[in-house]
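Have a look at the structure below, then the notes.
Shown here: the complex without one of its protein chains, the others still in place.
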Amino acid sequence: MPEQEAPQPAAPEAERVPGIEPAFAALAERFGDELVAARKTADGPDFTVAPARLADFVAALRESVLAEPHLFVDACGVERETALEVVYRFSLVSRREIVTVRAHMPKDKPAVASLAVMYPGARWPEREYAEMFGITVTGHPDMRHLLLPEGWVGHPLRKDYVYPLDHPYLAPDPLREDPVRVLGHAPEGEGEES
Amino acid sequence: MNEANVGTTDQLIVNMGPQHPSTHGVLRVALTLDGERVVSADPDIGYLHSSMEKIAERLDYRQYISYTDRFDYLGAMCNEWVFVRAVERLAGIEVTPRCEHIRLLMAELNRLASHLLYFGAMGIDTGATTVFLYCFRERELILDLFEWVSGQRLLYNFLRVGGLRNDLPDGWVEQCHAAMDALASRVDEYDTLLSENRIFIARTRGIGAITAEEALAYGFSGPCLRGCGVPYDLRRVDGYSLYPELDFEVCVEEGGDCLSRHMVRSRELRESIKIVRQVLARLPEGEVNVPVPRRLKVEPGEVYERIESPRGELGCYLVSDGSDKPWRMHWRAPSFYNLAPLDRLCRGHWMADMVAVIASTDIVLGDVDR
Partner (left out) sequence: MTTNTRQPQSAWALLADIVGGAASVIKGHVVTLRNWLRPKVTGQYPYRDPAKEWVPKPGYRGDFALIHDPERPGGLRCIACMACANVCPDKCIHIIGQGKGKERHPAAFDIDIGLCMYCWLCVEVCPVRAITLTPEYHNVAFTPQELIRDINDLKARGEGIAEPLLPVPIERSVLQPPTAKKKDVSEA
């Protein structure tokens, strides 16, 4: 297919502006400053709360937007420019509505209140983002490493993570060196490698 | 000897896996056994962890598509689909109707292939070897179709942002019809061999039961959740792509045990055949690709896109910072959440039932570990 002009990208859906929409006034009253943002997106409500109140907030949601039967969908961490963020998602069973709850934490001492007691499905993802981002999860019953080996140092999904190339698992394979050099295919004199 | 201990056994910790043949990959479960009964089961995962999410941060959108095949390798088309859907939604790209039809067709064929493999694995894990061979014979029909259209049998790399690698070859539709006819006539045989077999029923009914409330809190999805009586099928709940226009039934079974999960998949085989036939009948002509720049850059933003994969809700969370690579990419892997309640499902059952429970959740360890 011939190259053509790029189609104009649509405006991103999740404009990350703080502020509380009037529909969530009751929640705002109850949580005050600890509810940082609450807005409606095309997918459903999207809240940002203080990390220490995350579990309380979700418990409160279970009386309002999450009163119906809902599925615990997902929990994951994201590293933003200035903060770490954890994102929890819930989905209503009856119709398309995804409820997103976020919490922002400083990068140096991140800590968040665990949902693992309320939603046992959160146990594994919380263990995963804890080891991948170095986030302390308070109130979690079992904080061993999940995917990484025991005693692994560092948090691989952080942007400043440096691969421990001297680690025996990551040592380069001597058989996998540059084949041009290994086989002596470089012609004499001229030519440049990619 | 303590009076209370007379006639009882000591608890024993047994490692099941990581090389156990019925753990469907590399799963290690540390089992605490009281005699033959499971007291607790602690899955130890991560053996297949391949940093799928970190890899995404160093590859551009086009390069990453071939990686999406590789975590849930039994539902590769669905993985590609949800990824390109996420990128297209973020970049505001609309695909052509023919492309959308073919993508849906591929996803449903992939669901058939995956469920057929499930049937075989479930049979073999509960002691019925024959159905495994028959299912693989029929799965071959679908893999042949994939091989023809995409050039590979398992890791297709067929979908592109804004289109497909190529259109359907001439004669493919006819062969697909033939494969569906052959499959439809054989599905009843699997049920005779497995779902109606008394031994199989005795080994699965009441085993690994979970209530709907618990299943929802655990994040169960897909056939496992529908086996608990929750009609949660994203093809209907979200109604994405062309599914609202198609006629199919959401298969729900009460019970929440291994047998219900099995029966959901058994009925879904028939529903998927129905969907494939409908799509083949209404496949429009036309282009399959829309022009997309080679080095696609998307605006900063984020999107959570999800589809119903053979294993459940497959989500793709994509955060873009405006460059040609994702800033963060997260997979909501259905197997990860379907495996997590293993302890809850197995507690109190015989150790031999563990195998049936693991098989009935239909996990792919590549999907669990990502």
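Going by the order they are written in, the chains are A and B; count residues from 1 in each one.
One rule holds in what follows: contacts are C-beta pairs under 8 Å (C-beta built on N, C-alpha and C of every residue); 3 or more make two chains touch, one makes a residue touch a chain.
Note that the coordinates shown come from a computational prediction; the quantities given were computed from them, not determined experimentally.
Asks: One chain is left out of this view; which of B:16, B:45, B:142 or B:207 touches it in the full complex?
Replies: Spelled out, the listed residue whose C-beta touches the missing chain is B:207.
Asks: Of B:32, B:51, B:96 or B:166, which residue touches the hidden chain?
Replies: B:166
Asks: Which positions on chain B touch the chain that was left off?
Replies: 59, 62-64, 66-67, 70, 130, 134, 137, 140, 144, 147-149, 151-152, 155, 157, 160, 163-170, 172, 189, 192-193, 196-199, 206-207, 209, 288-289, 294-295, 347-350, 353
As a convention for this text, only the chains that are shown with their structure count from here on.
Asks: Sort out for me which residues of chain A touch chain B in the complex.
Replies: Those in contact with chain B are residues 1-15, 43, 69-74, 76, 78-79, 87, 89, 91, 93-96, 98, 100, 118-125, 145-149, 156-157.
Asks: Okay, in this complex, where on chain B does chain A touch?
Replies: Per the touch definition, chain B meets chain A at residues 45-46, 49, 51, 53-54, 89-93, 212-214, 216-221, 225, 230-232, 237-239, 289-294, 296-304, 313, 315, 317, 319-320, 328, 330, 332, 336-337, 340-341, 344, 369.
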